[in-house]
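With one protein chain held back, the other chains of the complex are shown just where they sit.
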């Protein structure tokens, strides 16, 4: 029997498979497909202080082994979340992680403060990396100073485990990671999407209403893996790795590179039950390699 | 009849299709497959001041819609190039562009100075973006100051059109582009490869001898396209776009985003004659869209 | 309940160059499906396709445990599907989305254009089953785009229009008298087709104060309402076509 449990600081996961924000709704949308309480955790879709209608259509472009989205943090705001959504999440027997987003430090603090009061929210993931909003978002995640400032501000109001989700659109990811670590982050998740663009050559127009959007899927996996590796060498807080994970092998790769847990995003669209395949595959892998505790994989890359 | 000719500053190309450095050898390796003089230009493989044996094997990992290489600028040095290779290039009736690389400004200057004396070298592409060498390389391309310094130094010894090849591994590509423009670059080519990593999950080891390498191929196209678009808005010198171009549609997309010409890299490995298919497709596209001069496409994206 | 199922192709029928109907079964009992709902099909063996592709339920036979799709070839995904052969499998997530709000009260009108005829056939079949009174109008560019005309005609009075006049009346479906003059005879209109066509119908319907619902298309990633990529502008803000639709009361749409 493999022990699949891992810890992200004080956050205990029954297994390292978490679903990524924006790709798994609030979880219950997937209840038809499998028992979602079997997940290690669910990061629910981004919540902002005010309701947001998101970007205009079109918001999606397919690319080689990937997709670009330009959703733009559409959500009904934190108050709606607290009053209408939270009670449905209480029934889900796994870690529910809130994804806090916003265009100003103050608005993120407001959301975090409200989320912090909800018992069944196991942790807060601060999204400082959304490429699809005009202000804030990625701007926080691409500056050492700004990423420190916003992390420290959220830390102030957040007694739950605080995970900072980094943007990959930077020259030096390790620098940003160290900055949020020193600002009090309990963990780091990376990567969010890469700023990208798709063009309709026949119409001679951008495909997305916002011209650029965020690239996700297997296309970005090699870069995401490199960043997890670099950050693993630079910080001592746990890392949640993601970016293009489609199967158990991909998940193992991220763990070997230094991730304690992983998130699965775009793959949920291709196969709504993919996380269960990954979980099964991870267990098989551990058995095959005679690994007792899956946590042994973290950073176990042999050089 | 479509006029396919384009100008990169004073450099005149019979068409916008150039082959990318490191993916087309010295050109003559492809003579069996098609008449290479039909290309708009050929960027030959990187030349450094001293001979370099490159990185140890393995140097290659396949990834979703892409590949990672860790060649590490293997070449026999500029003197060998001048005495043994150059005379074979003289016979090729298209623009031969030298790709100048090195780990110090001085060594790049030395190569550029020698290349500058060769009549049949039409232009110099300075590679400040190789992710596969310990010193220099990408380090020049990820700093505004360093990229300025090296560009200005090469400009001093280079009377030929000077193209600076940028690294995509940066937070703000437009900033770097403006820096090399102000240092005297005649054109910009982007992108070089993305720093990436591949792991063999079964062996629990990195696939590449150097752990990380450079990602190329269609996987990176959406990010490359976004960067060309950003740089197009920021500078007024011509841009040569590349990154994952596999067919004529891809080439058109790069031109619409702001490229005056394009380079084809990894695609040459999948189909050694792909550039001729792209050329034909570009001509068909222009005919279909009633475009008389292909240069009309540059930056023609409708917003 | 939504399911992920491996469908096995029983037969494929080409209709002209551009369309194909693929009929499938499954070793398990297919979930109940309603007209207007769709499936999200996985495209295998094509490196150019990454995401699933949405296709309306063209036909569903509970007793025979079959489901059919009418597919227009417009790109790599649809082409790959039409190249599947008897015995091949295709993975589907289904049934997705809401369904047409049809009933047997009064007289209804069903309008389909081009591959918008796909859900129309299943709808007409279901309406016939409840003995509803309804007319059908279908349209297309040429007679080759008038899909399933014969099958539809067996279900109820079917008018048709082609832009080139090669069959039925020449012009758009909106030129057919049932739609242009006599609209108030209908209690409900259900339509599916090109957006331009549906907008024109919606306009007349609203003017005549007739209930009208339209089946929207959109590019989709998840198909189940989580990615928020497939939104359409409604009077309530952006709503997902895959989960709040694909069938919308045209009054709700910001058309």
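Letters A, B and C mark the chains in the order given here, with residues in each chain numbered from 1 onward.
Here is the rule we go by: a residue touches a chain if its C-beta (ideal position, glycine included) is under 8 Å from a C-beta of that chain, and two chains touch if they have at least 3 such contacts.
The structure presented is a predicted model; accordingly, all values stated were derived computationally and were not measured.
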Left-out chain, listing which of the shown chains it touches: B, C
Of B:2, B:60 or B:211, the one touching the omitted chain in the full complex: B:60
Option touching the unshown chain, where B:36, B:71 or B:286 are the choices: B:71
Chain C residues that touch the omitted chain in the full complex: 45-47, 50
Interface with the unshown chain - residue positions in chain B: 22-25, 29-30, 32-33, 45, 53-54, 56-60, 62-67, 69, 71, 74, 217, 266, 268-273
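One rule holds in what follows: only the chains that are shown with their structure count from here on.
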Central chain (distance from its CA mean to the mean of all protein CA atoms): A
Label of the chain whose CA centroid is most distant from the centroid of chain C: B
Distance from chain C to chain B - Cα centre to Cα centre, in angstrom: 48
Geometric centre distance via CA averages, chain C-chain A, whole Å: 36
Chain A-chain B separation of Cα centroids, rounded to whole Å: 34
Per-residue overlap in chain A, given as positions that touch at least 2 other chains: 63-66, 217
Of all residues in chain C, the ones touching two or more other chains: 47
